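Just one protein chain is left out here, and the rest sit where they should.
Read from first to last, the chains carry the letters A and B; within each, the first residue is number 1.
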Amino acid sequence: MTALLEAEGLARHYQVRKGSRLFSRPATLRAVDGVSFTLQPGRTLGLVGESGCGKTTTAKLVLGLLPLSAGEIRLQGETLPKAGSTRWRELRRTMQMVYQDPLAALDRRIAVGRQVMEPLAIHTIGTPAERRDKALAILESVGLQAHHFARYPHELSGGQRQRIVLARALILSPRLLVCDEPISALDVSIQAQVVNLLLALQAKMGLAYLFISHDLRMVRQVSHEVAVMYLGRIVEQGDPDRLFAAPAHPYTRALVSAIPVATRKGRQRLILKGDPPNPIDVPSGCAFHERCPIAVARCRAETPLLRPMADGRHVACHLAA
Amino acid sequence: MMRYLAGRLLRALLTIFLVVTFAFFVLRLSGDPALLIMSVDAPPESVEAFRISWGLDRPVWVQYLRYIVHALTGDLGNSMRDGRPALQLVLERVPATLAITIPAFLLKIAIGVPAGIYAALHRNSLADRMTMLFSVAGFTMPSFVLALLLVLVFSVQLGWLPSSGSEGMANAILPIVTLGAAGAAILARFTRSAMLEVLGQPYIRAASAKGLTWRRVVTEHALPNAAIPTTTIIGFMVGTLIAGAVVVESVFAWPGIGRLLVISVANRDLAVVQTILLFVAATMVTANIIVDLVYGWIDPRMRTSPR
Partner (left out) sequence: MTEPLIDIRNLTVDFDTGHRVVRALHGIDLAIQSGEAVGLVGESGSGKSVTWLAALGLLGGRARIGGEVRFEGHNLVGAPASELEAVRGARIAMIFQDPSSSLNPVYRIGQQLAEALQLHRGMTSGAALAEAGRLLDRVGIADAMRRLRDYPHELSGGMNQRVMIAMALAGQPQILIADEPTTALDATIQAQILELLQEIRRDSSMALVLISHDLGVVAENTDRVCVMYAGRIVEDAPIATIFEAPAHPYTSGLLAALPELEGPRRPLVAIPGVVPEPWNLPPGCSFAPRCTEFEAACEAAVPPAVELARGHRAACIHARSGVA
């Protein structure tokens, strides 16, 4: 089976100025620095990490919303051509994006039904009547009704708006949805609705998801594989159940232990010192070593590479076994 | 810091240069000064003689180069009407203009800022609505309309103040009020929205939660923040001190730079118009630099970047 999406060595570097505004010197910010993963059709890869770790940048690179500094993206075996070219436009239809803030992703002056149909009009697919029928069908499949068609974004609740965003992404029958924090703007009781909908759509349409979230519990709920990012790199990748139950990388361990749990079982909590370093000033060797509770001399000198473990997961830590 | 200032200064000079160049060519494309200054029925030979004596017979780019070279040595040319140096003509008018624009500027701040603050603090009250009503009226009404209204009331009806001229202090009052009212209206509206924006910020609620009295929350926490955007507008008003009174000076026959500009444009008195535009550009640009510096001084976020 050909993979749906292959990302190889993705990198996005920015030239920035560092220091105060008046006395600055150039520096390189490595927002994403050598990220590789493979996504099979109908599967979900969860990307987790804290703000600034590069997960959103990775999503934008995959969609061609940002140019790559290095690396390659293959869609169904075909290298993604330059953004904007005709072939890219064709391939791009198979990948759609779902954003965190549905209100910002929708145009508040246009009825939501028209916004759902819009991608069809852009790609000149079908007659106006066919487009409308298709939009109504999609609305139903995301759990909305025909009467929502003529509503405006502000007349809908947060959860309903996110369903509209989903419907708009689905109308071109994509194979891959990139979901960037799709539920974090929603209320707790609504989050489960949207997550269940995503799972049902996946089962029905065979969609693949690149699911980005800081909520490890939700990521475990939806993912077949999960990748943990820290300062632009993947530090641990593997099966979500195993990875969250027994994290191998000390950063993953800290992330997992930082999650407040409802039932107190006297778990040992690992609290990291300090803030993540500025991505302009990434420490030498392992980027995590300054905050790592188990770092040794080697971690300062040598950058650990992502290597396979016995149980099939990959970890970028010298000390993981 | 020095590098930043030098860059800023260089850009300022470039702006002035572009304004001067633009003015130079537009003026030469839009009419022949020789025909305007000599009367229409003047003999063609004397018109031609006039052109030659002012260098207007040469190609435009030669005139331009000559102008720039002279300007760099401080010679901005002579007036075609009375032959006196344009710079001197313009400088003579500066005090008269400043005599009305500076009091008007102070009036704008003295009325506009407190009115805006008061309106914001009493949002939706009657006072707020009245302030905003006056404010809208103040900046939608063209200044010549306001000027004529004031003349109608205070000169024609009441006879308290002279309607034009420059004999004494009384003559300055109506021009100052006309200029000040429009500026105060803009400033009041701007200050109000800046203040409302700040009052809605989380740190205002946090300051109240700390136990500070409302008066201290407003004076110590809200005002310094609202001052940041308001300073920009005030800074731009400094930029209009020289040339912001063109209409008002014309209406009230006030012998300032604005009136000189109108007359010189009508006469195609090229050197004078260019000199005035140079002055205007220079004050605007200087005001901009001052705004930038003041900004850095009152807003710490402009001084240092986050770690």
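What we mean here is this: a residue touches a chain if its C-beta (ideal position, glycine included) is under 8 Å from a C-beta of that chain, and two chains touch if they have at least 3 such contacts.
Given the structure is predicted, the values throughout are model-derived calculations rather than measurements.
Undergrad: Which of A:17, A:87, A:108 or A:217 sits in contact with the chain that's absent?
TA: A:217
Undergrad: Of the residues listed, B:30, B:73 or B:124, which one is in contact with the missing chain?
TA: B:124
Undergrad: Can you list, in ascending order, the subunit B residues touching the missing chain?
TA: So the residues of subunit B touching the missing chain come out as 124, 201-203, 205-214, 220-221, 224-225, 228, 298-301, 304, 306-307.
Undergrad: List the residues of subunit A that touch the chain left out of this view.
TA: Its contact residues with the unshown chain are 50-51, 157, 159-160, 187-193, 195-196, 214, 216-218, 220-221, 241, 244-245, 254-264, 269, 271-272, 275-276.
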